[in-house]
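Shown next, in structure tokens, is the structure this report addresses.
With one protein chain held back, the other chains of the complex are shown just where they sit.
Showing subunit A:
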Amino acid sequence: MMLISKSITAFGSLLLAHACYSAREHSTLQSFRAATSAALTSTPAAATSLPIDIAIETVVAILVILVGLVLGTSSLRPIQWREWAGKIEREGEDGFKDNNGEVNRDYMGNPFDFIEGRPNFVDIRKQRREFTEWVKSQGEQQK
């Protein structure tokens, strides 16, 4: 996604630069012609507007850059608490990555993490069993 948006934007900028240069050349040519014709015939040359192809190129370039930039924006986040929490629950960190694939700085993880670790619900016997098994396995390894 990022590569597509960057290449579209680069292509559009190239078009825009070309249009800008063309318009500049056109206006210098116009003023030059006006100066020479004024010197020769003393009739004021009519100020012609920009050629239609440069105008079209400018507008097309702007639209192309626009598409590229819009595609490059980071994805929006749901503002409703329930949808936001549901997205975290479903997608985890993957839903909060920016365009470079890094997790966003203000991502703070599951808002219901404290429920997962309530001390009232800790299974002490299970933890003790696991601990004794671990001690036994350590002892067997040392033998």
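Note that in this section contacts are C-beta pairs under 8 Å (C-beta built on N, C-alpha and C of every residue); 3 or more make two chains touch, one makes a residue touch a chain; residues count from 1.
One rule holds for everything that comes next: contacts and distances are computed from a predicted model.
Engineer: Pick from "Transcription factor bHLH148", "Exosome complex component RRP4", "ER membrane protein complex subunit 6" or "NADH-ubiquinone oxidoreductase chain 4" the UniProt protein name of the chain that isn't shown here.
Structural biologist: When "Transcription factor bHLH148", "Exosome complex component RRP4", "ER membrane protein complex subunit 6" or "NADH-ubiquinone oxidoreductase chain 4" are compared with UniProt, the left-out chain turns out to be "ER membrane protein complex subunit 6".
Engineer: Touching the hidden chain in the full complex, which residues of subunit A are there? Just list them.
Structural biologist: Answer for subunit A: residues 16, 19-20, 23-24, 27, 49-50, 54-55, 58-59, 61-63, 65-67, 69-71, 73-84, 104, 106, 108 touch the chain left out.
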